[in-house]
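For subunit A:
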Amino acid sequence: MILDVIVAGFLLFGASFVLLGSIGLAKLPDIFTRLHAPTKATTLGVGSILVASTIVFSTGRGGISVHELLIALFLFMTAPVSAYLLAKAALHERRDEQWPHRTDAADAELDAPPE
Partner candidate 1 sequence: MSHLLVFAVAVPMLTAVVAIVAEASLDGGEVRASSPRALTTVRAISWVGLLALLAVAIGMVVQVEGGDIVVYRLGNWPSPFAIVFVLDRMSALMVAMTSLLAVFVALAARGPFEAQGRYFHGLLQLQLMGLSGAFLTGDLFNLFVFFEILLIASYGLLLFGGGTERLSAGFTYILLNLVGSGLFLVAVGTLYGVLGTLNMADIGVRAAAADPADVPLLRTAALLLVIVFALKGAVAPIHLWLPKTYGAAIAPVAALFAVMTKVGLYAIVRTVPVSFGPLLFPEGLGATNLLTQWLMPGALLTLVLATLGAAAAPGLKQFVCFLVLASVGMVGLGFGLFTPAGFTAGIYYMVHSTIVLAAFFLLADLVARERGPLRDRLTAGPQPEHARELSVLFLLLAAAAVGLPPLSGFIGKYLVLVAAWELPWARSQIWITIIATSFVSLVVMSRVGSVLFWNVGVVEPPESDEFAVQRRDFLPTYGLLAVAVLLAALAEPVGRYAEATALQLLDRDTYIDRVMNDREPTPRALEEAGR
Partner candidate 2 sequence: MLDAVLPIVLAMLLGAVALTLYRLLRGPSVADRILSLDTLYINAIAIIMVLGIVFHSDIYFEAALLIAMLGFVGTCALAKFVLRGDIME
């Protein structure tokens, strides 16, 4: 029962951060700020859910189940790379490959509705 509560807590906590990440993604004003959002989902969000899962399966049929940590490890290794590449892509898309200078014109063009 106690475990249930703990698991539930982790789950809610994790889900909140996942949701928050997506809220950020949807709401934040430009690509660079949006890049921050998934980081939260990845780290604390999915992390907590993984912990919840570990608890559930370690207490179920004897034997501990920690392989979820592998997912965490993997996400921690890869998330920065994705973010870095996406940032570079975004910079590239702004036509300015050195350092960014936001141009509204560029955004407006990209915002143009599809045919």
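Criterion: a contact is a pair of C-beta atoms (placed from the backbone, for glycine too) under 8 Å apart; a residue touches a chain by one contact, two chains touch by 3 or more; residues count from 1.
With respect to how the candidates were assembled, all candidates are chains of the complex that A comes from, given by their letters.
Owing to the predicted nature of the structure, the values given are computational and were not obtained by experimental measurement.
**Q** Spot the contact partner of subunit A in this complex among 1 or 2.
**A** 2
**Q** Which stretch or stretches of subunit A touch candidate 2 in the complex?
**A** Touch residues, subunit A against candidate 2: 1, 4-5, 7-8, 11-12, 14-16, 18-19, 21-23, 25-26, 31, 34-35, 37-38, 41-42, 45-46, 49-50, 52-53, 56-57, 60, 65, 67-68, 70-71, 74-75, 78, 81-82, 85-90, 92-93, 107, 110-111.
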